[in-house]
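With one protein chain removed, the remaining protein chains of the complex are shown where they sit.
Moving on to chain A:
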Amino acid sequence: MDSNPDNPVQDQDPASESDEPSPADPNQNRTDTTEPDDPPPADSDINPTQTSESVEHNTVEPESSVPERLKSLTLQEPSSEDIRQKHVSNGSLPADFYASDEIEIVEEEEEEGGLASSSGGGGVVTWTNRSDGPPSPSSSGYAAEGGSSVASSGGVEEETEGNSDWGREKKHFHEDDGSDSWRKRKKHFFILSNSGKPIYSRYGDEHKLAGFSATLQAIISFVQNSGDSIKFVRAGKHLIIFLVKGPIYLVCISCTDEPIEALRGQLELLYGQMLLILTKSVNRCFEKNPKFDMAPLLGGTDAVFSSLIHSFSWNPATFLHAYTCLPLSYPTRQAASAILQDVAESGILFAILMCKHKVVSLVGAQKASLHPDDIFLLANFILSSESFRTSESFSPICLPRYNPMAFLYAYVHFLDLDTYLVLLTTSSDSFYHLKDCRVRVQNVLAKSNVLSEIQRSMLESGLRIEDLPSEPTRPPVERINTESISTQRTVGGSAGLCHFMYKSVYLNQFVSSDFSAPLKNPNQQKRLYRAYQKMYASMHDKGTGTHKTQFRRNQDYVLFCWITQDFELYATFDPLADKAQAIKVCNRVCQWVRDLENEIFLYAESTFSW
C-alpha cells in the first residue's frame, strides 16, 4: 500500500471535512484534496504525484467548517514520514500498519423511508406495492435499461422503470403528521404557499397536513419578519431545508444524511418541475389574491412529483446538471439529427428525440439552447404522465431555465414503448403542423432503421468496466511510463474498478458505466449514488471553490474524483484498491471515453435559422 511515497494520505476529522456539520460522517474517513489554486494539469492525464497538497484540520467547529476550511488549509511538504509520524503519535497503530488504519469500519445507514429496506418503517409500514421504488437498477445513464430488471426480491421497494406506476397509488393518503408511519419516512418534501396553505406533500394527504403546513409557514415567516431567511435546521438526525421562492415555500425534511447543498438542489428541481407545469405566473395569482389556493392547479400531477423525487436517488442528472445520451453509432445519430433539423426549420423551437431519460438527438432554434435541467424535468414530466403514452398530445409546458414566465407548447408522441418525440413551439395552434412533422420524422426514422437501432441500444449493455481497454489505445504524449497495471482482481475491472461516471463539462453531458458484479443490488447502487452526490457536493464546495481531485476510502469502496476544465470523473474501486493504480486506471477510463465520444455523446447541437 505504501508504495507511493509521493502521495500523502492523511486522516481527517470526518466532521470537519464536508460542508455538512454532521458529527460523524461515515463516508469520510480519509480524503486527499487538491485545492483549486493548483495549476490545472497540462493535459487530461493525471499522475500520482499531482496530489501534492493536503488539507489538514482536525478541530473545526461544524458550523463554521466551510470558512474555517479555507483558513486552516496547510500546505505541507508531503512525505510518507509525516503520515507515519502522525499515526504513531496518535498511538493508534504501529507505523508499519498504518495503512490498515485507513479502513474504518463504518455503518452507512441511510435508505430513505419508502425506499429503504424493511428497516425503514419497522413493522408499521408495509412496503409491498411501493409505488416509487427506484426504477431501473441500471441507473448508469448508459446502460440497457430496456428490459433489465434487477428489482429487489420480496416485493420490498424497488420497481423497474419500464412499467413504473408510482404516483397513482403512492403517497399513503391515510397518513398525516400524527401517523407513526408518516413520521418514520426518511425524506419528506412539501410545497406550500406563503399563507400556509398546503400545495404538495410527498406523503400523506395535503389537506390532512394543513396544520403541519401552517407550522412550516409560521416558522419561515417568523424568520422572514425579522428581515432574515431561514436556510436549514438540524434536529438530531434530521435536516430541514427551506427554500423560499416568492410566495411559494419548499421544504425538505430528511434523515438520509445527504449534504445540504444536494437537498437544496433537489428543492430547486422540485420548484422547477412546478414551474414546468404552471410557469411563474402563479406568483401573480398570489399578488391578486393572497388567499389563493394553488393545490387544485396541480391536480393530477402527483405522479410527476413522485417520479421526480424518486429520481433524486437514482438519476445522476439531478446533481450533475448534465444529460445523458443513448449510445448510438455516429451515422445513426446523424440520421436522427438530420430529420429533426429538417422539420425544425418550420418554426419549431426545439425538437427532441428521447428514449426514456436518454437523449437520442436534439435540435434547437438559433441562439436557443436547452438547459440539461429542462431536459431532465421535461423527460420526467412526460415519462411519469401516463396519458402521453396512449395518444399524441399537445400540452402547454414551461421550460424554467429557458423562460420561467411563459408557456411553450409541446407536441409529444411515443414512437414506441420508450422512444418519444417532443416538438416545442410557441404557437398554440400548430398541433396539426407538428403532427405532420412527427409523421415525417417517424417515417424517416423507420426507413433508416434508426428506431431499430435505438431499440437495440436499449437492450444492449452500455459501457461495461470489464471492457475497459487494458492498454491505452492512444498513448498520451506526456504520460509517465509506468509498469503495467495489475488486473488480477476477482471483482470489478482493472485495479478493482467497479463503476464510473464521466461528465463532459463543455457538452453538459455525462456517461456512466453499467453496474457490474459488486453493485448489482439496487440498494447498493443507491448508496453509491449518494456517495457520488456527497463527493460532488464536497468537490464543488462553495466556500472553498472547486477541488481538483479527491481520493476517499471507506469500508465499502474507494471513491476517486477528478475535475478538470474539460470533464469530471467519478470512479469507484473496491475498498482495497491501490491509489496509484486507481489513478492510472482513471487515465485509461478517460482515454476510453474519448475514444468512444462519437457514440456516447451528442455533438454540435445543431442550430438553424428560421
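Everything that follows uses one rule, which is that a contact is a pair of C-beta atoms (placed from the backbone, for glycine too) under 8 Å apart; a residue touches a chain by one contact, two chains touch by 3 or more; residues count from 1.
Simple rule for what comes next: contacts and distances are computed from a predicted model.
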### Task
Could you tell me which of "Ubiquitin-like-conjugating enzyme ATG10", "Interferon alpha/beta receptor 1", "Large ribosomal subunit protein mL43" or "Ras-related protein Rab7" is the UniProt name of the chain missing from the displayed complex?
"Ras-related protein Rab7"
### Query
Which is it among A:L239, A:I253, A:A351 or A:C398 that touches the chain not included here?
A:C398
### Message
Looking at the full complex, which residue from A:V244, A:C285, A:A338 or A:L417 touches the chain that isn't shown here?
### Response
A:C285
#### Entry: Hidden-chain contact residue, picked from the options A:A210, A:I230 or A:A338
A:A210
### Query
What residue numbers in chain A mark contact with the hidden partner chain?
193-198, 207-215, 217-218, 221-222, 224-225, 278-282, 284-285, 288-293, 295-297, 299, 349, 365, 367-368, 396, 398, 402-403, 405-409, 426, 428
